[in-house]
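For this view, one protein chain was removed and the others were kept in their places.
Letters A and B name the chains as they come in the text, with residue numbers starting at 1 for each one.
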Amino acid sequence: MTTTDSPPAPAAPVRRRRSSGDTERGFSRTFRWIATGSGALILATLAAVALFLIVRAWPAMTASSAELADAVPRYPDDTSFLAYVGPLVFGTLLAAVLALLMATPVAMGIALFISHYAPRRLAQVLGYLVDLLAAIPSVVYGLWGIAVLAPAVGPVWLWLNEYLGWFPLFAGGASPTARVLATVSVVLAVMILPIITAVSREVFLQTPKLHEEAALALGATRWEMVRTAVLPFGQSGVISAAMLGLGRALGETMAVLMILSPGFLYSFNILQAAQQQTIAAYIALDFPEASGLAVNALIATGLALFVITLAVNMAARAIVARRKEFSGAN
Amino acid sequence: MSADTSTMDSTERTRALLTTAEPRRRRVDRAMTVLIWGAFALAMVPLVSLLWTVLFNGAGRISLEFLSYSMRGIFGGDPSGGIYHAVTGTLIITGWAALVSVPIGILVAIYLVEYGRGALARSVTFFVDVMTGIPSIVAGLFAVSLFTIFFGPGARFGFMGAVALSVLMIPVVVRSCEEMLKLVPNELREASYALGVPKWLTIVRVVLRTSVAGLTTGVLLAVARVIGETAPLLVAVGVTDSINFDAFDGRMMTLPVFIYRQYAQGLATCREGQEGCVADIALQNAWGAALTLIAIVMILNIAGRLVNRWFAPKLR
Partner (left out) sequence: MAQRIDVTDVNIYYGDFRAVEGVSMTVDPKSVTAFIGPSGCGKSTFLRTLNRMHEVIPGAYVEGKVELEGVDLYGDDVDPVAVRRNIGMVFQRPNPFPTMSIKDNVLAGVKLNNRKISKSDADDLVESSLRGANLWNEVKDRLDRPGSGLSGGQQQRLCIARAIAVKPQVVLMDEPCSALDPISTLAIEDLIQELKKDYTIVIVTHNMQQAARVSDRTAFFNIAGTGKPGRLIEMNDTATIFSSPAEKATEDYVSGRFG
């Protein structure tokens, strides 16, 4: 582990004027260094993840397309590396965004339900039930998606395809087995519900009582109170909650792997089989059998996923952090 | 007389004002209430459906034999064999992951609560949050990238999976332990300093001792979070049908991976009238293992919450 020197942030310099009152002697000082070192280790780990992925992905990113086509199964002939990753990134984004569009309104509803609508004594227990959704392993979601959800939504997809087929997302031939991106997105939406709910619930609960009462005293109904006082206050919190959910959906592997019938196209036909694939599922599917340059290629796609999720998560966390500073005024 | 009628008028006017059914507003309010209750009900549908399905499909497969045999030498539709190797694998790998993550996680939490200020603390807080969002498969790739540098490209063993899980687990441990340490009132620390106890002993004897129940809860919930992880183990630990207790040598089976592999195996081909052949045995195995896994996760969750409820000292 030669990378531990990477943390970008220098340790906070001990202020000189503290030194007179500095009571740390002997082991206390050592202990401080151990604790601080652990803090730095977090940064080092993240840096190590990035570094090792880059090192191992490098051979694939620099290899010629002929070499890659030789080594990597399903590598399209005569294309650059970007053209190979492109459809995977597209599929990943499409599945995650669809899941987000389905999950966010429902999650906001649940969050409002727990913060402002449910009987107070029940609210905590009901919140715990929603958290249980997060405790269920993704591989079990995959089993459930195939055994229960796919047969249930299959007819719905056929109907959508038949009557709303003019809408680009519903175009193409609908697959009767429903092993399609639409089904995957529904499962992903269920899986990211808890995180979006939890973060939104926290910000909704922080709405100052003063503002809620102000709205009620003006003769607002409960919904109008929510609209005038709670939602504007929680807006940025909900946005970052949704982005955290997006991050989760982007990296989810097993549910996609088990449900989706994969393809490598830039296709919006979410009801049709063999159209899209996500990065995570692609890696999990091919990695156990891969060797040589194929491993590097897979790690390179993993690096792409890492960069995307890192960007999304950092943006979300930055919004949350900024919010904290502003809400200090309350 | 005219005064009377004007009183009557104003009463009626007031009644009209106070009972104004503004039907549109009331309808909107009612509709939103229904929608918001509906959102919660909607979220309960998959939860109930999933738990019921797993229970219904898995309960039939659970038996002493299923829990105490491995899949070694079991082929096709043979309904014998079980998940013992996967359960032990899961416990060993998760145990190692906890062994790595818990000390680091608690130390980082101590750093953030007791020492942290300035740019380093701010960036640690920020990146701990960012780390909670690392996709699990990326953690698996990281472990593979790391270990194959030292042990050659074919290296697959349990500890690799433990490292991958640690990357996922550490931020969770830090977050929950940080919350717990923050709950310890400052008066306790000051009381300890006033007795001349050095800071590190104060942290160990007072802060950690006071919050030990909360820390246990945090650790149990973090274990519950990672014990169901599949993708990183699939790429970093591989699969096997045999029992393996050594996390540093050879592939290991884990429950989540077992579920996936059995599911992926599909139907077995049974000849007409063949004795002891069950066509969908792999799927049954998957459901049985899923029930076992969910039971473990739920026990960890419930234990975590009960520990905190029963053993947490009353701070106020």
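Just so it is clear, a contact is a pair of C-beta atoms (placed from the backbone, for glycine too) under 8 Å apart; a residue touches a chain by one contact, two chains touch by 3 or more.
Treat the numbers as computed from the prediction; the structure is a model and nothing was measured.
The missing chain, though absent from the display, is touched by one residue of A:Ala220, A:Leu244, A:Met258 or A:Ala281; that residue is A:Ala220.
Even with one chain removed from view, subunit B keeps its contact list with that chain: residues 7, 10-11, 13-15, 17-22, 24-26.
Subunit A meets the missing chain through residues 120, 208, 210-221, 224, 228-229, 232-233, 235.
Here is the rule we go by: only the chains that are shown with their structure count from here on.
As a whole-number value, the distance joining the C-alpha centres of subunit A and subunit B reads 16 Å. Every residue of subunit A that touches subunit B in the complex is listed here, in rising order: 7-13, 23-28, 30-32, 34-36, 38-43, 45-46, 48-49, 52-53, 55-56, 105-110, 112-114, 117-118, 126, 129-130, 132-133, 135-144, 146-149, 190, 193, 197, 221-224, 226, 244, 247-248, 250-254, 257-258, 280, 283-284, 287-288, 291-292, 295, 298-299, 302, 305-306, 309-310, 312-314, 316-318, 320-321.
Residues of subunit B that touch subunit A in their complex: 25-26, 28-29, 32-33, 35-40, 42-44, 46-47, 49-50, 53-54, 57, 104, 107-108, 110-112, 114-124, 126-139, 141-142, 144-146, 148-149, 153, 167, 170-171, 174, 198-200, 203, 224-225, 227-231, 234-235, 238-239, 256, 259-260, 263-264, 286-287, 290, 293-294, 297-298, 301.
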